[in-house]
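Since the structure comes first, as structure tokens, the remarks are kept for the end.
The other protein chains are all here in position, but one chain of the complex has been omitted.
Just so it is clear, A, B and C label the chains in written order, and each chain counts residues from 1 on its own.
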Amino acid sequence: MELPFAITLDVGSSHANRTGSWRVERPIYVDRLPPCNDACPAGENIQRWLYQAEPGDYEMAWRQLVEDNPFPAVMGRICYHLCETACNRAQLDEAVGINAVERFLGDLAIERGWSLPPAGAESGKRVLVVGAGPAGLSATYHLRRLGHQVRLVDSAPKLGGMMRFGIPAYRLPRAVLDAEITRIVALGVDVELGHTVQDIEVERNDGGFDAVFLAVGAQLGRRVEIPAGDSSRVLDAVSLLHRVAEDDPPLLGRRVVVYGGGDTALDAARTARRLGATDAVVVYRRNRERMPAHGDQLEEALVEGVTVRWLSTLSRFDGDRLVLEKMRLNDEGFPEPTGEIEELDADSLVLAVGQDTDLSLLDHAPDVAVDDGVVEVLPTMMTGESGVFAGGDSVPSERTATVAIGHGKRAARGIDAFVSGRAAVNADRHELATFDRVNTWYYSDAQRTRRPELERARRQSTFDEVVGGLTEENALFEARRCLSCGNCFECDNCFGVCPDNAVIKLGPSLRYEFDYDFCKGCGICVQECPCGAIDMVPERI
Amino acid sequence: MFQVRIHGRGGQGVVSAAEILSVAAFAEGRHAQAFPSFGSERMGAPVVSFCRMDDRPIRTREPVMEADAIIVQDVTLIHQVDLFAGLSPEGYLLVNTSRSFDELGLGEFFGEFHRDRLVTCPATEFALEELGRPLPNAALLGGFAALTREITLDAIDTAVRERFAGAVGERNAAAATAAYRFVTLAEEELVRAATN
Amino acid sequence: MTTQPVRFYQVGSFAVGNRLLPDDDRTVQSDQNRTNSLDSGHRACQGCGEALGARYALDAAMRATGGRLVAVNATGCLEVFSTPYPETSWRIPWLHSLFGNAPAVATGVAAAMKVKGKGDVRVVAQAGDGGTVDIGFGCLSGMFERNDDVLFICYDNQAYMNTGVQRSGATPPAARTATTEAVGPEPGNVFGQGKDLPRLAMAHDIRYVATATVADLHDLEEKVERAMQLHGARYLHILVPCPLGWGSAPNDTILVARLAKETGLFPVFEAEYGKVTAVSPIRHRTPVEDYLSIQRRYAHLFGEHSRTDIIARIQAIADQNIATYGLIDDEADSRGQKEVTA
Partner (left out) sequence: MLRQIEGSRAVAETVARCRPEVVCAYPISPQTHIIEAIGAMVKAGTLSPCEFINVESEFAAMSVSIGASAAGARAFTATASQGLLFMIEAVYNAAGLGLPIVMTLANRAIGAPINIWNDHSDAMAVRDSGWIQLFAETNQEAADLHVQAFRLAEELSVPVMVCMDGFILTHAVEGVDVPEQSDVDAFLPPYEPRQVLDPDDPVSIGAMVGPEAFEEVRYLAHLRHLDALERIPSLAAAFAEAFGRQSGGLVRPYRTEDAETIVVALGSVLGTIKDAVDGRRDAGERVGVVGITSFRPFPLDAVRDALSGARRVVVVEKAFSVGFGGVLSTDVAMATHDAGCSLRTVVAGLGGRAITRRSLEEMLAAASRDELDSVTFLDLDHGIIERERARMGATRRSGPSAENVLRDLGTVASWIG
């Protein structure tokens, strides 16, 4: 059709008008570091695996997860989830139940028998890993994936370290632990149990290892010197938990007092309840606010009938009488004695005042620096001795399984660089995805899903798992509460809200790109991006 | 060309009268033109309509200033409107009234005209009789045919029936015939009077 | 990918798209193959709410009609920025005639389609608030009254923006325009004036009347789709912020529209045959200050000589709307789920 001049125009002709020239600022897509990822000691890409779980693609989510951490099912039970503390959603309503989703994925993987990614192509390098706790197993896993041969030794008869011998079964069922360890071993690991390394230098040289990873943990329960009439009725929490784990529980009596304020103290008290104690009393020098144990652990303990004597310290243990002195906190928050005395009936006393590391295997390794009972390491986890790396409870850090797993990963990377003769490079960390960048309007209001809890009566007497897992529906719901902070989750907002159609949608999982020919730089996309994954930057003029 | 002017009030069928007359002329094979001089379309307002008949095409569009015939449908207009302006000395006048010109006070006024061309006719009475409604236009056209002989009663009859369908046409035609007869008789009377 | 019984979709229906939703529940705007009825290269200001609203509405109408759509446009910003010779931004058949006659022109198009046996081709007429509530109102009322098969969309930016921000019958009280300057004891537009066109439309007892904002795409698209399912005269009133005329930041366009709704100043509802049938409840009730203070047209109410009295009067209007339309709903917060379930 020959159209009337000027008045009637053909479609598409406005593409000749490149309105992008109006722009003084341009939007760019960014990936920011979500606070959960930032906080995760194991370096998990939590936002990413939640994203993959959101549409129900659990295997992909799990695979993303085990890129960093081979213990989802274990983590989903015993991790103290700093991620949730950091979670931006906590500022909106309540943090995403990341830990529960992790457990769901971990359990599902065990149920469905998903395998870890295979070992990498053999590098010909050999690494000795001493200690088969979370740090050692994590390092083993990552080293295998990098193609290095691993010899994993532990003095205990079973793999797992503190995960097996420190954490009670009601928190971490052994079948779960075994399943996840088995998967790692299946990658092809030379395991030697019941073998205590006496001298690391000898062991390294004899075996011709290219590198060593020390992950011997902190297995020695610390003692406090108190006058005790019958020392046989005093034991340390580590030993108690270890013996329970080995099915050899000590006799504690009806009235058990646990001294200490950490998670181990609570584990000991709760274990005592399960071993038949009618009274399980935790004695702690400070108040509740200053207790190092995690809040939910305390809650669970209290629910199970454990009681706490706050602001009390041990003076004396006479037969079946424990003498306590009341304390008060000074201005700095330190406990000071008051001179006020109380008495408590006790059949046994469990000390949970910390653990020490047995570093005797380093006696002939002068280059490995030890300070305050722990090994000094570089950021790559290498000690003062070239090729010797250390991690877990035996290096200065918070002593949790998650931290240890993170150490294992980092050490594996450090070792990989070392044995390859490369300098270790730390990946650049993206800028933090802060809450102020989140446009909360877009997120549906939804409360966090509660994990079902075993009814109180049942868990007082058995070592059955206390905290249940999520149903699939709940896990999905929880995953979808994720704000995806700082990372595009393809909500199409930028694509939709652009008045100039200057956002090109590339298709599922391919995200978007800007059409700078037409983008006028209004910034609506930036403002309306729910998760803060678009930045506005000045245009170069 | 024969030019007719019809005076009346809105609602009395003044405009229709001119149109019917033109249709009658057309039916007789003549050229005809009818048109009103309109005001707003309201009942009761003075209305004038015009009709021209000719054997040649009619070109003029002026109102009928010099009438060959004037039909007055509403006698009450006599003192309001210059009804007889431009009436040719040879012209015809047909007034719808049951009264005489003398009774109307017009007797002396007509000195210059042919007295036998000035007729009153109680057309409204014929209309009431036939139609039951005071619409005198068809009757007056019958009277006009009798008075002027410019058109046949047959043609009026045809045009009236063309205008009004069915029984209404029938009754209007009857009223026209009645008026025709009345005027014919009145004419004869006048002619007689004139000859006497 | 599994289909879940879970009713929670992360961004629910608040964001444009949602990969977690079934295809049918996704917005037209999230579709890679959307029409882009109003395409790139138009000359609207940065952050133009009207450009956005027009594409939202017409793309939705295109989907609802299977692409059998004609748009008629009144004179105004939308017309000027979309079709300056030699370039048009429209990808659909489009006709601009005059400022005040879009409803009648649309009637003509609809009549032509009917008479041509192309009754499947549907007609949308669109105008700004001036072309709707003022100069176009006569034709609009006629179109309504005849119940012509036209969806009329008003893109309400509350003043004559094309000519440089003069007051219209849709300009809200206290707003500064070039003809209601922020001077004198009662600065800005006066109180107690203005036309509530949705209610006037309802008074015609037409099939469907709805309001919407560019801040809630799902709602807007559903209303367009609903409108296109129906025949006869229909009216959709979309609030489209104008960064230029309102003095809002270009990137705040959607935020401002959202606040207009959340404060209660712009009630979002649907009506059929003159009766309100549904309202979009306020999700987070917001004081009007939050809305007013980010627009320079209300700058005279804030700052050193702040006019809390005037702000209170505006708040009273919002409160009245909330009461009149029942905009506060206990279930409002779960709407994201409710809608998907429905």
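Here, a residue touches a chain if its C-beta (ideal position, glycine included) is under 8 Å from a C-beta of that chain, and two chains touch if they have at least 3 such contacts.
Values in this document were obtained by computation on a predicted structure and should not be read as measured data.
Participant: In the intact complex, which of the presented chains make contact with the chain not displayed?
Facilitator: A, B, C
Participant: Taking the full complex into account, find the residue in C:V109, C:M202 or C:L327 that is in contact with the omitted chain.
Facilitator: C:V109
Participant: Going by the touch rule given at the top, which residues of chain A touch the chain that is not shown?
Facilitator: Looking at chain A, the ones touching the missing chain are residues 1-11.
Participant: Name, in rising order, the residues on chain C that touch the hidden chain in the full complex.
Facilitator: Touching the chain left out of view, chain C contributes residues 67-70, 72-73, 79-80, 82-86, 88, 90-98, 100-101, 103-117, 121, 138-139, 141-142, 145-146, 148.
Participant: For the chain that got dropped from the picture, name the residues of chain B it touches.
Facilitator: So the residues of chain B touching the missing chain come out as 5, 15, 18-19, 22-23, 25-27, 31-41, 45-46, 48, 58-63, 65, 77, 80-82, 85-86.
The definition used in the following text is that only the chains that are shown with their structure count from here on.
Participant: Select the chain at the greatest separation from chain C, using centres from the mean of Cα atoms.
Facilitator: Relative to chain C, the chain whose C-alpha centre sits farthest away is B.
Participant: Express in whole angstrom the distance between the two chain centres, defined as the mean CA positions of chain A and chain C.
Facilitator: 49
Participant: Between chain B and chain C, what distance separates the C-alpha centroids? Give it in angstrom.
Facilitator: Computed from C-alpha means, the inter-chain centre distance equals 66 Å.
Participant: Rounded to a whole Å, what is the gap between the Cα centroids of chain A and chain B?
Facilitator: 114
Participant: Name the residues of chain A that each touch 2 or more other chains.
Facilitator: none
Participant: Got the chain B residues that touch at least 2 other chains?
Facilitator: none
Participant: Can you tell me which positions in chain C touch chain A when the two form their complex?
Facilitator: 1-2, 4-6, 8-12, 14-20, 27, 29-30, 32, 36, 38-44, 46-49, 51-52, 55, 82-83, 85-92, 217, 243, 249-255, 258, 284, 333-334, 336-337
Participant: Mind pulling up the chain A residues that touch chain C in the complex?
Facilitator: Residue list for chain A touching chain C: 6-7, 9-19, 22, 54-57, 441-446, 473, 476-477, 480-482, 484, 489-493, 495-497, 499-502, 505, 507-508, 515, 517-518, 520-524, 526-528, 530.
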